[in-house]
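Removed: one protein chain of the complex. Kept in place: all other protein chains.
On to subunit A.
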């Protein structure tokens, strides 16, 4: 057993919990010389004995000094090395054999040649915009940056977006509108227990980011109150002092109703509104139109509970609103988040210590992934692609003509929906839309209609299985790179073990493809070199990383952006753990109220589809399950999909616990066992979305898009239920 460990971070969610990896000594059988250090392991032999194939090459050790999780990890993090084992992952490139139609092993040269040729041929025949790139919120900053550069500078296509669009884009858009800047949390997590009241809206950290739950527990131990807004009684809601259970899709009305009460109860912070905001009269009028009894009718939340929530929020000396996917994954997600921000602004709960609005980002690098150029409308440093100065800056770093940079492209769902039509070849990295996209059957069909698909992934995901070329890439423990967690803290993952011999890093893949497409240089394979270029590209942008170095990240347990380079003569910029304390990032320094009104969901229940469906996660699985469904311990804890429904509804349709239930929406049908529980409203069913096949929740979900963020409406659609025949 090794005594040398490597500090790194969990491969999963946006907390980016600190962990240590202890590489295992290579198995005894014939490999006695394998050393303990990362470098030694990197030279591990290509041929491992059968018993070693299933064994993870490293084990997780606690890292108590990292502030975000203080050593704590959830089951996913603890078992993460299992996915490193060769038994469950890709260990060499695959290409689709023209004769058999099967994926067959191929050399890297063949796989990269075919990919480059597939992309180039499509560009030639159908134009550059017909080549698409789809990225992921789990990619490191370096990968996200170079993927964006690959799309814009090499492929010169506007058709790039990423699955982060499905994650936090509504919060990002609302952040931009109100504060002029988008960073998930404007403060570190450690501020949460020091606040007086936190309203968690559509967030279930007890299941989705368990190590963060302690911040809310400490909040309550310190005398603060926790209000949870969720249609379901989740494990998080069980911790709350007050649990509001709105009808799905009505969080916007709920926030307006609270703002209404703030006004009529005389709880507006007039000095803050006058001194630090603009647009209040219009926002107030919008709230006036949402009187409490109307809000009760829309949401089903009793007015007395609404009043109680306002009392808890306003009586506390400081308070926060934190949203997650519940309010955000709606066709009105941007306005919904805006309504919660308005509540914060009207009560002076923003831009002050231990107060403010924040978004609990979901994916590991949901934050950094959107800042550095994967998003359809953005360039590195959170620059706008339609801003001439931004184009000029980035073009100079890349050594291209600004005029050659494409303009903004389609958002994620629109990009997926254009496949096989406007976009005919796709390079997909770190995403599994066959499981994770809304209206997934339709998206699967669109993917199948592509002329060419290449997928870079760690495992043979459901999407990779449909590709023409599959490029096996290294995992978190096998390569170095930075991630930006939900606090805006840039952290450093370090390579602890070597990838299997047939596996390359994403940076090597991009380097190889770029070289084949005429870019011999400009795509470094060394992560730190890529980061140095990213620093220059981000310099002066809203998400300025230019003052951040690998060394500083290591020494300071992460650095919060913005952190501009100050030059050698000055002291280094300390980074920015807390935003907006002096001014907001708008041109006039004031936060902007945006007047918003409630509107129904794109699809409300009716006679044909009388029940709401909402979707979400369970603790032991992560996103599309591509990684976690390959870990025995996690599968034992969460073996498959289910339909959570209220006993009243179960009685109505005639199903008992465990019976298969068919759930049908206008888009398709899914079947999963009934899990009967009073934790869900009688008018609503819940399905987790981690699985493919018959129980795929996203077969049912509605791709109606938010007009601003282009976020699909994952969190609410109309379905009908019936017992299904037992398989």
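In this section, a contact is a pair of C-beta atoms (placed from the backbone, for glycine too) under 8 Å apart; a residue touches a chain by one contact, two chains touch by 3 or more; residues count from 1.
One rule holds for everything that comes next: contacts and distances are computed from a predicted model.
Colleague: Name the absent chain by its UniProt protein name; which of "FAD-dependent oxidoreductase", "Probable septum site-determining protein MinC", "Elongation factor P" or "Aspartyl/glutamyl-tRNA(Asn/Gln) amidotransferase subunit B" is it?
Modeller: For the chain not displayed, UniProt's protein name is "FAD-dependent oxidoreductase".
Colleague: Taking the full complex into account, find the residue in A:241, A:557 or A:659 that is in contact with the omitted chain.
Modeller: A:241
Colleague: Out of A:65, A:221 or A:315, which touches the unshown chain?
Modeller: A:315
Colleague: For subunit A, enumerate the residues touching the unshown chain of the complex.
Modeller: Per the touch rule, subunit A residues meeting the hidden chain are 233, 237-245, 263-266, 282, 284-286, 288-289, 291-294, 296-297, 299-305, 307, 311, 315, 595, 597, 599, 648, 651-652, 681-683.
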